[in-house]
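Now for subunit A:
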Amino acid sequence: MDMILDIASWAFISGGIIFCLIGGYGLIKLKDFYARLHAASLIDTFGVGLIFIGLMFQAGFTLVTAKLILILVFIFFTSPTATHALARAAINHDVLPDVDTEEERDLVRQTKTTKSSTS
Partner candidate 1 sequence: MIDYAFPGLLNYWIVFLLMMIGLYIVIAHENLIKKIVGLNVFQVSVFVFYISMAKIKGGTAPILADSIEVYSNPLPHVLILTAIVVGVATTALGLALVVRIQESYDTIEDDEIRDIEERSD
Partner candidate 2 sequence: MNIEIITSDALNVMTLLFMAVTAIAIARIRNLFAVVMLSGIYSLMGATLYVILDAVDVAFTEAAVGAGASTVLMIGTLALTSANENATPNKQTIKALIACTLIGFALVYASFDMPLFGDPNAPIHNHVVPRYLNDSMAEIGLPNVVTSILASYRGYDTMGEAFVIFTAAVGVIALIGRGRREKSANENMADANNVMKRKIVLRVVSKLLIPFILLFGLYVQWHGDFGPGGGFQAGVIFGAAFILYGIIYGLGTLRKALPAWLTRWLMALGVLLYACTGVVSLIKGASFLDYNVLASTPTGGQHIGILLVEFGVGMTVFASIVTIFCAFAGRAAADVNKVSAKQRSAGHD
Partner candidate 3 sequence: MTFLSLNMSVLAVIVPLMAAPICVLLRHSGLAWAWATAIAGITFVLSIGLLQHIMANGTLVYEMGGWDGPWGIVYHIDEVSALVVMIVAAIAAVVMPYAKLSIEREIPKERHYLVYCMFLLCMAGLIGMAVTGDAFNLFVFLEVSSLSSYVLISLGNDRRALTASLRYLIIGTLGATFYVIGLGMIYMMTGSLNMTDLATSLPEVQDTQTIHVAFAFVIIGFGLKLALFPLHIWLPNAYTYAPSAVTAFLAATATKVAVYAMLRLIYTVFGDVNPFETYGLRGVMIALALLGMFAGSLLAIFQTNVKRLLAYSSIAQVGYMVLGISIGNAIALEGGIIHMFNHALMKGGLFMAMGCVFYMVGSTDLKDMAGMGKRMPLTAAAFVIGGFALVGTPLTVGFISKFYLVQGALAEGWWPIAFMIMFASLLAVIYVWRVVEVMYFQKPADGDLSYNEAPIAMLIPTYVLIGAAVYFGTDATLTSEISLNAAQTLLGGSK
């Protein structure tokens, strides 16, 4: 039984680590702010989530697991909000996405004009 729990736990933790690595790689490699933000949010959600589930398997049915669940809930509330706030702040400071095609560029221009007309 212990063996199975251990394997499951390590599988989850390794999965989490992989997501963290991918997120970190994306954070460096992606080209504009919003894409990088997207990569970073991967770490907060999947990376941390999977690692926590793995840790819960390690802890078993104890107070520690309850605390881990609470922390997980907290992170699931706060980190998307933080990402949201960051993106908002970036828009407010006129950070525009870096895009390739002409259509997308038009889209960006449109958002820009609507934004400046509202504010």
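Note that in this section a residue touches a chain if its C-beta (ideal position, glycine included) is under 8 Å from a C-beta of that chain, and two chains touch if they have at least 3 such contacts; residues count from 1.
Candidate selection criterion: all candidates are chains of the complex that A comes from, given by their letters.
Everything quoted here is computed from the prediction, not taken from an experiment.
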item	value
Complex partner of subunit A (touching, any copy) among 1, 2 or 3	2
Candidate 2 partner contacts - residues on subunit A that touch it in the complex	74, 77-78, 81, 84-85, 88, 92
